[in-house]
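A single protein chain has been removed from this complex, and every other one stays in its place.
To keep things simple, chains are lettered A, B and C as they appear, and every chain counts its residues starting from 1.
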Amino acid sequence: MQYFHNDYNEACHPAVLNKLTANMGKQMGGYSEDSACYRAADMIRTLCKNDDLAVHFLVGGTQTNLIVIAAALRPHQAAIGAVTAHINVHETGAIEATGHKVIGLPSEDGKITGEQIQQFVELHYADEAHEHIPQPKLVYLSNPTELGTIYSLAELEEISSVCKKNKLHLFVDGARLGYALAAKGNDVTLADLARLTDVFYIGGTKVGAMFGEAVVISNPAIAEDFRYIMKQRGAMLAKGWLLGLQYEALFEDDLYLRIAQHADNMADKLRDVLTELNVPMLVEGVTNQLFPILPDGVLDKLKENFTFSEQGRVDSTHRAVRFCTSWATKEEAVDALCAELKNNLK
Amino acid sequence: MQYFHNDYNEACHPAVLNKLTANMGKQMGGYSEDSACYRAADMIRTLCKNDDLAVHFLVGGTQTNLIVIAAALRPHQAAIGAVTAHINVHETGAIEATGHKVIGLPSEDGKITGEQIQQFVELHYADEAHEHIPQPKLVYLSNPTELGTIYSLAELEEISSVCKKNKLHLFVDGARLGYALAAKGNDVTLADLARLTDVFYIGGTKVGAMFGEAVVISNPAIAEDFRYIMKQRGAMLAKGWLLGLQYEALFEDDLYLRIAQHADNMADKLRDVLTELNVPMLVEGVTNQLFPILPDGVLDKLKENFTFSEQGRVDSTHRAVRFCTSWATKEEAVDALCAELKNNLK
Amino acid sequence: MQYFHNDYNEACHPAVLNKLTANMGKQMGGYSEDSACYRAADMIRTLCKNDDLAVHFLVGGTQTNLIVIAAALRPHQAAIGAVTAHINVHETGAIEATGHKVIGLPSEDGKITGEQIQQFVELHYADEAHEHIPQPKLVYLSNPTELGTIYSLAELEEISSVCKKNKLHLFVDGARLGYALAAKGNDVTLADLARLTDVFYIGGTKVGAMFGEAVVISNPAIAEDFRYIMKQRGAMLAKGWLLGLQYEALFEDDLYLRIAQHADNMADKLRDVLTELNVPMLVEGVTNQLFPILPDGVLDKLKENFTFSEQGRVDSTHRAVRFCTSWATKEEAVDALCAELKNNLK
Partner (left out) sequence: MQYFHNDYNEACHPAVLNKLTANMGKQMGGYSEDSACYRAADMIRTLCKNDDLAVHFLVGGTQTNLIVIAAALRPHQAAIGAVTAHINVHETGAIEATGHKVIGLPSEDGKITGEQIQQFVELHYADEAHEHIPQPKLVYLSNPTELGTIYSLAELEEISSVCKKNKLHLFVDGARLGYALAAKGNDVTLADLARLTDVFYIGGTKVGAMFGEAVVISNPAIAEDFRYIMKQRGAMLAKGWLLGLQYEALFEDDLYLRIAQHADNMADKLRDVLTELNVPMLVEGVTNQLFPILPDGVLDKLKENFTFSEQGRVDSTHRAVRFCTSWATKEEAVDALCAELKNNLK
């Protein structure tokens, strides 16, 4: 069986394991106050071209989302995102459990625009009963989005400008950030993200680490006392250096981008075949997730040798599914999948 | 200026004030443990034809909604309602502040159906990632709805049956319940509500009381320790007998229904004129709220003598507004409004 | 039966009822945006000698405490108070339900000192694991305290200075504030409270109103968006003018202080008799609450004609109890109680 189910089905890149193994047996300080975390944070600050950034290492994405938002908002404030935003649909109400409403704006491709945000905020304050409605205060973007699309630099600049103008925090969920940075046509860098957002994170779990998300905070109001809130939500790993070491490995020799590039290349290869076969896509993405719409019969056949996830029925004989490549995807597996698709769709 | 802005612009019905005044100076037990609350609760149990109901008196609607839902749900569970549900749009995220997501189902007229609920629950459990999504556990209806429509007995029977089958709690927000019970065509009684729901409330604030909502609970799991949760949320009025006395007044001589009937009659009178004038309605309701779509010029003119609330722009020259009658609406005021409408629309 | 159980067993002072009655039938704006609330807020600002204060009217004490603290704290921050503080012992965990720990400092008489606060904060930051402990951020005082004692101006000045130095918010719960302001030996004014605290409130429920607490906020960070948080917690009364009118009545002709003075005088009369009879007191207070320690037999006898509340067993034959006078206490009732005490203790 070949896994195209998601991008977290293999433990970690060998270089990450090597780094951990090489540091076994050393005695380290607890709770991320250790040399490995300090080094990794410095590497990130250098990549982001800003020495004043606060950098914290957390374990997983939902945890990171809920802590950032808890740190950023007062009780009556809400997060705004695309209706498809991970925090809106796939985190069991984690944000609501911290007391905040998540407001989903309409989106076909997983993205929202500065204009949408501006209009939403204006409508809020135009309503004379606005005190009876949660106050929009934080904009949540995923890059890449849950649908595999990415934001251009121009789009992020516009959103950032709308946020500044309206005193909204801008938060970018980068659980799969590597796959955006390495995507064909991407023009956004880590330094851009650090400059344009109040807070964003560089996902490790889905991009080569065993686990780990590196939160990068430029807004001092969110950074203040961040470790208290991490501890309160159970997110301060006792052996925090395990996170620091993994990020060191990921940022040595550009590993993070290189392995993300591999995943995107594998996805492009598959995407080309699907295009050649005239398979319609639910959304046209450019990263490691593909959402083809395929006949039920073909999907049944594919299931014998490949895993993938279901996105929903499109019509009485077709379903949309998701194929996901990763840093670990083997080219032979992609070739096998392409061959099987050709066999069944020709 | 004549107020058609809402149904809580006058303090209370004279009979309610008389009851309060007549009991001034008496020394009473605190926190709703007093003879007035006991009598009012008994009156409600009698009207609901069930001696085992728990009855509690709270101060306002948002308070009641958040306490009932906090009492009913475990942390990962969500409330489902129409997208227009008050808890979804006009309570500043009160439910989310207790930790629970509110899920809005599509609705044109403020109502949802048993079939919608059944499908939603089935989709939830059919999703293999359902543990990553808040668990639907409580169905929230408003009767009348925020758009002035009402549920028929058949509709409530169906919804109740779907809820029982799927182990969902059914909660009816009756902030304006009187105006539903007194509406033309209504076939639902208090006893039906007590029989078909797990919990509902009989609104006082908008139907003749100074303030007050009477919560009626048939499900023992929700009733258990309800007073603890009231106290925790700041909803246990020190002088609880002020609530008991007002409900006594409302249920003596059928006052509650009689004054609601008046409001509905006044609304019907206005509705007939709007129909006669071929004014389109945003929603066709039967209770004390009307949502006509009128030309901007007419609305500007009406504003000189009448208050109403804005519902939103419909096209470049028309807006939907809300006119609201109440137990206190004077027939002269309705006549004046009807005359003004005729003058401007003929 | 004569009630000395507490100070909220009678509805309201006649002047308050008159004010409400005189305004029946008027149409008023909802949610405290009305002329009565505006006038009452202005009266309070004048009494507090500060035109910039934010003033909001809430319904009850627990509600007020939880909303002020929710408005003032970030998630990891805690409220500090005396171990006997109302928020620590008698609000069913209302503050914890907003996510914040309440930390009780040792206290014999219901009061804490600036020095205690200073030491506690220093210990917190001296602990290298302080990020694993809730951050002290708000100091909660009750004045009068739950044990009937009051803070002197010098004590409040010192506490306020410690709070400023350590960037702590100072919050004074004035649920019974009138009884402190009118107490023998008091040297604190409303203007002092407004000057020395970030936020405090002037209790109505226990001092002549049917219900109501007037929150006075000088710290803009707490005042910002306060109405959103009121609404979210179910504390924005639809007919807010009922609160405004009551406070107008309380501040006309100095009614608030005059009726509090009466209660304190009645308490002093009873206190003098207890002193004369050599009855030991649990705490020596100066306001409307008295905590004598009396033999079980005497208490049994008193119970036939008087209500009071139990504070706990002191030894095998004595219990501490609480007698509470109020604005409504009749001198005859006090005389009767004094006589009964003399009869039984001589």
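By our rule, contacts are C-beta pairs under 8 Å (C-beta built on N, C-alpha and C of every residue); 3 or more make two chains touch, one makes a residue touch a chain.
Since the structure is predicted, the reported quantities are computational estimates derived from the model, not experimental observations.
Chemist: From the list A:Phe57, A:Tyr140 or A:Tyr228, which touches the chain that is not on show?
Modeler: In the complete complex, the chain left out is touched by residue A:Tyr228.
Chemist: Out of C:Leu53, C:Val89 or C:Leu345, which is the one that touches the chain we can't see?
Modeler: Of the listed residues, the one touching the omitted chain is C:Val89.
Chemist: Hey, which chain B residues sit against the chain that's not shown?
Modeler: On the chain B side, contact with the omitted chain comes from 31, 70-71, 74-76, 98-99, 131-132, 134-135, 225, 227-229, 231-232, 236.
Chemist: With the missing chain put back, which residues of chain A would touch it? List them for me.
Modeler: So the residues of chain A touching the missing chain come out as 1, 3, 5-6, 8-12, 14, 17, 20-21, 23-30, 59-67, 91-94, 97, 205-206, 210-211, 228-229, 231-239, 241-242.
Chemist: On chain C, where is the contact patch with the chain that was removed from view?
Modeler: 75-76, 78, 89-93, 96-102, 128-129, 131-134, 310
FYI, only the chains that are shown with their structure count from here on.
Chemist: Using mean Cα positions, find the chain sitting nearest the overall protein centre.
Modeler: B
Chemist: Could you tell me the distance, in whole angstrom, between the mean C-alpha positions of chain A and chain C?
Modeler: 49
Chemist: Could you list the positions in chain A whose residues touch two or more of the other chains?
Modeler: 75-76, 98-99, 131-132, 134
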